[in-house]
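There's a structure below that I have some questions on.
One protein chain omitted, others in place.
And then chain A:
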Amino acid sequence: MKLLKSVSLGLAALTLAATVSSADTLEDTKKSGYLSCGLNTGLPGFASPDSSGVWKGIDVDACRAVAAAIFADPSKVKYAHLNAKERFTALQSGEIDMLARNTTWTATRDTSLGLTFAAVNYYDGQGFLISKKIGVNSAKELDGATVCIQAGTTTELNLTDYFKANKMEYKPITYDTSAQTIEGFETGRCDVLTSDASQLYGLRTTLKDPDSAKVLPEIISKEPLGTVVRQGDDKWFKIVRWTHIAMLNAEELGITSKNVDEMLKSPNPSIKRFLGETGKFGEYLGLDNKWAYNIIKYVGNYGEVFDRNVGKDSPLKIERGLNKLWKDGGIQYGAPIR
(Lines give C-alpha, C1' and ligand atoms only; values in the text may rest on other atoms or scores of the structure.)
Protein backbone atom coordinates (compact mmCIF):
# COMPACT_ATOMS: atom_id res chain seq x y z
CA MET A 1 0.00 0.00 0.00
CA LYS A 2 2.91 2.29 0.73
CA LEU A 3 4.08 1.93 -2.85
CA LEU A 4 0.61 2.72 -4.22
CA LYS A 5 0.44 5.80 -2.05
CA SER A 6 3.78 7.16 -3.14
CA VAL A 7 2.98 6.49 -6.78
CA SER A 8 -0.31 8.33 -6.54
CA LEU A 9 1.32 11.21 -4.65
CA GLY A 10 3.91 11.47 -7.36
CA LEU A 11 1.23 11.63 -10.03
CA ALA A 12 -0.62 14.27 -8.01
CA ALA A 13 2.49 16.40 -7.78
CA LEU A 14 2.96 16.17 -11.54
CA THR A 15 -0.54 17.40 -12.28
CA LEU A 16 -0.20 20.15 -9.73
CA ALA A 17 2.99 21.33 -11.40
CA ALA A 18 1.12 21.48 -14.69
CA THR A 19 -1.69 23.65 -13.34
CA VAL A 20 0.36 26.07 -11.27
CA SER A 21 2.82 26.95 -14.00
CA SER A 22 0.26 29.16 -15.80
CA ALA A 23 -0.52 31.70 -13.09
CA ASP A 24 0.12 34.77 -15.25
CA THR A 25 -3.40 35.87 -16.11
CA LEU A 26 -2.28 38.86 -18.20
CA GLU A 27 -0.12 36.65 -20.43
CA ASP A 28 -2.93 34.09 -20.76
CA THR A 29 -5.42 36.78 -21.62
CA LYS A 30 -3.16 38.34 -24.24
CA LYS A 31 -2.48 34.93 -25.74
CA SER A 32 -6.14 34.00 -26.00
CA GLY A 33 -6.97 37.42 -27.45
CA TYR A 34 -9.88 38.18 -25.15
CA LEU A 35 -10.74 38.85 -21.52
CA SER A 36 -13.03 36.33 -19.89
CA CYS A 37 -15.36 38.16 -17.53
CA GLY A 38 -18.17 36.91 -15.26
CA LEU A 39 -21.44 38.87 -15.21
CA ASN A 40 -24.92 38.64 -13.74
CA THR A 41 -27.51 36.55 -15.59
CA GLY A 42 -29.52 39.72 -16.06
CA LEU A 43 -29.93 42.72 -13.82
CA PRO A 44 -30.97 46.06 -15.26
CA GLY A 45 -28.27 48.69 -14.82
CA PHE A 46 -25.55 46.20 -13.93
CA ALA A 47 -25.65 43.62 -16.69
CA SER A 48 -28.63 43.09 -18.94
CA PRO A 49 -29.16 42.77 -22.67
CA ASP A 50 -30.63 45.78 -24.50
CA SER A 51 -33.28 45.52 -27.22
CA SER A 52 -30.70 44.42 -29.78
CA GLY A 53 -29.21 41.78 -27.48
CA VAL A 54 -26.05 43.69 -26.55
CA TRP A 55 -25.15 43.40 -22.87
CA LYS A 56 -25.08 46.78 -21.11
CA GLY A 57 -24.51 47.91 -17.57
CA ILE A 58 -22.06 49.21 -15.02
CA ASP A 59 -20.54 45.73 -14.57
CA VAL A 60 -20.33 45.16 -18.32
CA ASP A 61 -18.42 48.43 -18.55
CA ALA A 62 -16.04 47.28 -15.81
CA CYS A 63 -15.15 44.31 -18.04
CA ARG A 64 -14.93 46.44 -21.17
CA ALA A 65 -12.65 48.95 -19.45
CA VAL A 66 -10.15 46.22 -18.51
CA ALA A 67 -10.30 44.89 -22.09
CA ALA A 68 -9.70 48.41 -23.40
CA ALA A 69 -6.68 48.80 -21.10
CA ILE A 70 -5.17 45.53 -22.35
CA PHE A 71 -6.18 45.39 -26.01
CA ALA A 72 -7.21 49.00 -26.81
CA ASP A 73 -10.46 47.34 -27.85
CA PRO A 74 -13.37 47.07 -25.40
CA SER A 75 -15.12 44.40 -27.45
CA LYS A 76 -12.47 41.78 -26.75
CA VAL A 77 -14.42 40.33 -23.85
CA LYS A 78 -16.07 36.97 -23.56
CA TYR A 79 -18.89 37.16 -21.05
CA ALA A 80 -19.94 34.35 -18.73
CA HIS A 81 -23.38 34.81 -17.24
CA LEU A 82 -23.32 33.37 -13.75
CA ASN A 83 -25.88 33.00 -11.02
CA ALA A 84 -24.96 33.80 -7.44
CA LYS A 85 -24.06 30.20 -6.65
CA GLU A 86 -21.74 29.73 -9.61
CA ARG A 87 -19.76 32.94 -9.52
CA PHE A 88 -16.93 32.11 -7.10
CA THR A 89 -16.35 28.60 -8.39
CA ALA A 90 -16.11 29.96 -11.93
CA LEU A 91 -13.40 32.39 -10.85
CA GLN A 92 -11.53 29.90 -8.62
CA SER A 93 -11.42 27.27 -11.34
CA GLY A 94 -10.07 29.69 -13.94
CA GLU A 95 -13.15 29.63 -16.12
CA ILE A 96 -13.16 33.43 -15.93
CA ASP A 97 -10.35 35.92 -15.32
CA MET A 98 -12.33 38.51 -13.42
CA LEU A 99 -15.75 38.77 -11.85
CA ALA A 100 -17.86 41.91 -12.21
CA ARG A 101 -21.15 40.70 -10.87
CA ASN A 102 -22.52 43.08 -8.22
CA THR A 103 -20.67 41.06 -5.61
CA THR A 104 -20.44 42.34 -2.05
CA TRP A 105 -16.95 42.66 -0.63
CA THR A 106 -16.98 40.76 2.67
CA ALA A 107 -14.25 39.42 4.95
CA THR A 108 -15.09 35.76 4.31
CA ARG A 109 -15.06 36.15 0.57
CA ASP A 110 -11.87 38.19 0.56
CA THR A 111 -9.94 35.86 2.86
CA SER A 112 -11.15 32.27 2.64
CA LEU A 113 -12.08 31.68 -0.99
CA GLY A 114 -8.72 32.24 -2.65
CA LEU A 115 -10.06 35.49 -4.11
CA THR A 116 -9.23 39.18 -3.82
CA PHE A 117 -11.52 42.16 -4.29
CA ALA A 118 -9.88 44.58 -6.67
CA ALA A 119 -12.10 47.68 -6.52
CA VAL A 120 -15.53 48.90 -5.49
CA ASN A 121 -17.45 50.06 -8.55
CA TYR A 122 -20.71 50.67 -6.69
CA TYR A 123 -21.40 51.43 -3.02
CA ASP A 124 -24.75 49.90 -2.28
CA GLY A 125 -26.95 48.94 0.68
CA GLN A 126 -29.77 46.48 1.19
CA GLY A 127 -33.35 47.71 1.04
CA PHE A 128 -36.94 46.50 0.74
CA LEU A 129 -39.36 46.65 -2.18
CA ILE A 130 -42.99 46.48 -1.17
CA SER A 131 -46.36 46.64 -2.85
CA LYS A 132 -48.02 50.00 -2.22
CA LYS A 133 -51.40 48.48 -1.44
CA ILE A 134 -50.08 46.77 1.70
CA GLY A 135 -49.78 50.20 3.25
CA VAL A 136 -46.47 49.78 5.01
CA ASN A 137 -44.18 52.79 5.14
CA SER A 138 -41.25 51.53 7.14
CA ALA A 139 -39.24 48.33 7.36
CA LYS A 140 -39.95 48.38 11.10
CA GLU A 141 -43.57 47.41 10.35
CA LEU A 142 -42.63 44.18 8.60
CA ASP A 143 -43.10 41.78 11.54
CA GLY A 144 -44.41 38.44 10.26
CA ALA A 145 -43.89 39.27 6.61
CA THR A 146 -42.94 36.73 3.94
CA VAL A 147 -39.78 37.84 2.16
CA CYS A 148 -38.53 36.90 -1.32
CA ILE A 149 -34.74 36.63 -1.49
CA GLN A 150 -32.27 35.65 -4.16
CA ALA A 151 -30.30 32.56 -3.17
CA GLY A 152 -26.73 32.66 -2.07
CA THR A 153 -26.34 36.33 -1.30
CA THR A 154 -25.20 38.34 1.69
CA THR A 155 -28.78 39.60 1.64
CA GLU A 156 -30.01 36.52 3.50
CA LEU A 157 -27.64 37.10 6.40
CA ASN A 158 -28.34 40.85 6.68
CA LEU A 159 -32.05 40.17 6.65
CA THR A 160 -31.73 37.76 9.58
CA ASP A 161 -29.63 40.24 11.53
CA TYR A 162 -32.04 43.09 10.89
CA PHE A 163 -35.17 41.18 11.89
CA LYS A 164 -33.44 39.78 14.97
CA ALA A 165 -32.17 43.18 16.05
CA ASN A 166 -35.69 44.59 15.75
CA LYS A 167 -37.30 41.54 17.40
CA MET A 168 -39.40 40.74 14.35
CA GLU A 169 -40.17 37.46 12.59
CA TYR A 170 -40.18 36.67 8.90
CA LYS A 171 -40.59 33.79 6.45
CA PRO A 172 -37.88 33.54 3.79
CA ILE A 173 -38.49 32.26 0.27
CA THR A 174 -35.23 31.79 -1.53
CA TYR A 175 -35.14 31.74 -5.33
CA ASP A 176 -32.26 31.03 -7.65
CA THR A 177 -32.36 34.08 -9.93
CA SER A 178 -33.58 37.64 -9.64
CA ALA A 179 -36.16 36.93 -12.37
CA GLN A 180 -37.82 34.27 -10.21
CA THR A 181 -37.61 36.56 -7.21
CA ILE A 182 -39.49 39.37 -8.92
CA GLU A 183 -42.03 36.89 -10.27
CA GLY A 184 -42.65 35.57 -6.76
CA PHE A 185 -43.15 39.14 -5.61
CA GLU A 186 -45.48 39.96 -8.47
CA THR A 187 -47.71 36.89 -7.99
CA GLY A 188 -48.01 37.68 -4.29
CA ARG A 189 -46.03 34.73 -2.93
CA CYS A 190 -44.24 37.19 -0.67
CA ASP A 191 -45.05 40.58 0.84
CA VAL A 192 -41.58 42.05 0.48
CA LEU A 193 -38.65 41.64 -1.85
CA THR A 194 -35.27 42.37 -0.35
CA SER A 195 -32.06 42.98 -2.22
CA ASP A 196 -29.45 45.66 -2.74
CA ALA A 197 -31.25 48.97 -3.22
CA SER A 198 -29.80 49.44 -6.70
CA GLN A 199 -31.23 46.08 -7.76
CA LEU A 200 -34.62 46.96 -6.33
CA TYR A 201 -34.84 50.02 -8.58
CA GLY A 202 -33.82 47.88 -11.53
CA LEU A 203 -36.22 45.05 -10.71
CA ARG A 204 -39.05 47.51 -10.15
CA THR A 205 -38.81 48.64 -13.75
CA THR A 206 -39.47 45.06 -14.87
CA LEU A 207 -42.82 44.89 -13.05
CA LYS A 208 -45.96 45.04 -15.15
CA ASP A 209 -46.97 48.12 -13.18
CA PRO A 210 -43.80 49.67 -11.69
CA ASP A 211 -45.84 52.33 -9.88
CA SER A 212 -47.62 49.71 -7.77
CA ALA A 213 -44.47 49.08 -5.74
CA LYS A 214 -42.09 51.25 -3.81
CA VAL A 215 -38.71 50.99 -2.10
CA LEU A 216 -38.84 51.52 1.67
CA PRO A 217 -36.53 54.21 3.05
CA GLU A 218 -34.47 51.92 5.35
CA ILE A 219 -31.07 50.75 4.16
CA ILE A 220 -30.06 47.91 6.45
CA SER A 221 -26.51 47.09 5.39
CA LYS A 222 -23.30 48.15 3.69
CA GLU A 223 -22.87 46.51 0.30
CA PRO A 224 -19.67 47.56 -1.43
CA LEU A 225 -20.03 45.87 -4.82
CA GLY A 226 -16.78 45.20 -6.55
CA THR A 227 -14.68 43.45 -9.11
CA VAL A 228 -12.95 40.26 -7.98
CA VAL A 229 -9.86 38.39 -9.18
CA ARG A 230 -8.06 35.22 -8.12
CA GLN A 231 -5.60 35.52 -5.25
CA GLY A 232 -1.89 35.25 -5.95
CA ASP A 233 -1.56 37.13 -9.23
CA ASP A 234 -0.67 40.63 -8.06
CA LYS A 235 0.07 41.93 -11.53
CA TRP A 236 -3.42 41.06 -12.72
CA PHE A 237 -4.99 42.37 -9.52
CA LYS A 238 -3.30 45.73 -10.04
CA ILE A 239 -4.52 46.00 -13.62
CA VAL A 240 -8.13 45.47 -12.59
CA ARG A 241 -7.81 47.82 -9.59
CA TRP A 242 -6.08 50.61 -11.52
CA THR A 243 -8.56 50.41 -14.34
CA HIS A 244 -11.23 51.49 -11.88
CA ILE A 245 -8.95 54.15 -10.38
CA ALA A 246 -8.21 55.50 -13.85
CA MET A 247 -11.92 55.98 -14.50
CA LEU A 248 -12.28 57.89 -11.22
CA ASN A 249 -9.29 60.08 -11.94
CA ALA A 250 -10.56 60.83 -15.43
CA GLU A 251 -13.81 62.13 -14.00
CA GLU A 252 -11.91 64.22 -11.50
CA LEU A 253 -9.66 65.68 -14.21
CA GLY A 254 -12.65 66.36 -16.44
CA ILE A 255 -11.58 63.90 -19.14
CA THR A 256 -14.49 62.23 -20.92
CA SER A 257 -14.78 59.86 -23.87
CA LYS A 258 -15.77 62.88 -25.97
CA ASN A 259 -12.95 65.27 -25.12
CA VAL A 260 -10.13 62.79 -24.51
CA ASP A 261 -8.46 63.50 -27.88
CA GLU A 262 -8.42 67.25 -27.26
CA MET A 263 -7.11 66.62 -23.76
CA LEU A 264 -4.01 65.05 -25.32
CA LYS A 265 -2.93 68.64 -26.09
CA SER A 266 -3.60 69.84 -22.54
CA PRO A 267 -0.64 71.49 -20.81
CA ASN A 268 -1.83 70.18 -17.40
CA PRO A 269 0.93 67.81 -16.16
CA SER A 270 -1.57 65.56 -14.32
CA ILE A 271 -3.53 65.05 -17.54
CA LYS A 272 -0.33 64.48 -19.51
CA ARG A 273 0.76 61.79 -17.05
CA PHE A 274 -2.69 60.27 -17.06
CA LEU A 275 -2.91 59.99 -20.82
CA GLY A 276 0.58 58.51 -21.12
CA GLU A 277 2.16 61.56 -22.75
CA THR A 278 4.71 61.59 -19.94
CA GLY A 279 5.80 58.90 -17.50
CA LYS A 280 5.69 55.15 -17.85
CA PHE A 281 2.69 54.25 -15.70
CA GLY A 282 1.19 51.94 -18.30
CA GLU A 283 4.44 50.06 -18.73
CA TYR A 284 4.74 49.60 -14.97
CA LEU A 285 1.39 47.78 -15.14
CA GLY A 286 2.61 45.62 -17.98
CA LEU A 287 0.34 47.43 -20.44
CA ASP A 288 0.59 49.96 -23.21
CA ASN A 289 1.49 53.44 -21.93
CA LYS A 290 -1.80 54.70 -23.39
CA TRP A 291 -3.84 52.27 -21.24
CA ALA A 292 -5.76 55.03 -19.45
CA TYR A 293 -6.39 56.90 -22.69
CA ASN A 294 -7.86 53.70 -24.17
CA ILE A 295 -10.14 53.13 -21.19
CA ILE A 296 -11.58 56.64 -21.35
CA LYS A 297 -11.69 56.79 -25.15
CA TYR A 298 -13.62 53.51 -25.51
CA VAL A 299 -15.58 53.21 -22.29
CA GLY A 300 -15.61 56.61 -20.57
CA ASN A 301 -14.93 57.96 -17.11
CA TYR A 302 -16.72 56.73 -13.97
CA GLY A 303 -19.35 59.47 -14.07
CA GLU A 304 -20.23 58.73 -17.68
CA VAL A 305 -20.50 55.02 -16.97
CA PHE A 306 -22.65 55.62 -13.90
CA ASP A 307 -24.99 58.11 -15.59
CA ARG A 308 -25.66 56.06 -18.69
CA ASN A 309 -26.21 52.73 -16.92
CA VAL A 310 -27.88 53.47 -13.61
CA GLY A 311 -27.94 57.25 -13.17
CA LYS A 312 -29.73 60.18 -14.73
CA ASP A 313 -29.44 59.05 -18.37
CA SER A 314 -30.83 55.58 -17.62
CA PRO A 315 -34.36 54.38 -16.92
CA LEU A 316 -33.32 53.57 -13.33
CA LYS A 317 -32.45 57.19 -12.42
CA ILE A 318 -30.63 56.26 -9.23
CA GLU A 319 -29.10 59.16 -7.30
CA ARG A 320 -25.33 58.96 -7.20
CA GLY A 321 -25.29 59.38 -3.42
CA LEU A 322 -22.28 57.61 -1.93
CA ASN A 323 -20.96 56.98 -5.43
CA LYS A 324 -20.19 60.66 -6.02
CA LEU A 325 -16.50 61.55 -6.17
CA TRP A 326 -14.91 62.44 -2.86
CA LYS A 327 -14.73 66.12 -3.82
CA ASP A 328 -18.51 66.18 -4.43
CA GLY A 329 -19.34 64.58 -1.07
CA GLY A 330 -19.24 60.91 -2.06
CA ILE A 331 -16.73 58.20 -1.21
CA GLN A 332 -15.41 57.21 -4.65
CA TYR A 333 -11.77 58.20 -4.31
CA GLY A 334 -9.16 57.48 -6.95
CA ALA A 335 -5.56 57.17 -5.74
CA PRO A 336 -3.33 59.63 -7.67
CA ILE A 337 -1.43 58.51 -10.74
CA ARG A 338 2.05 59.82 -10.25
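Methods note: a contact is a pair of C-beta atoms (placed from the backbone, for glycine too) under 8 Å apart; a residue touches a chain by one contact, two chains touch by 3 or more; residues count from 1.
Definition applied: contacts and distances are computed from a predicted model.
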Omitted chain (choose from "Nonribosomal peptide synthetase MxaA", "Alkylation response protein AidB-like acyl-CoA dehydrogenase", "Type I-E CRISPR-associated protein Cas7/Cse4/CasC" or "Amino acid ABC transporter permease") - UniProt protein name:
"Amino acid ABC transporter permease"
For the chain left out of this view, which of A:24, A:73 or A:156 touches it?
A:156
Just name the one of A:55, A:122, A:170 or A:274 that touches the chain not displayed here.
A:170
Mind listing the chain A residues that contact the chain we can't see here?
4, 8-9, 11-13, 15-16, 19-20, 84-85, 88-89, 92, 108-109, 112-114, 134, 142-146, 151-153, 156-157, 159-161, 164, 170-176, 180, 183-184, 187-189, 191, 230-232
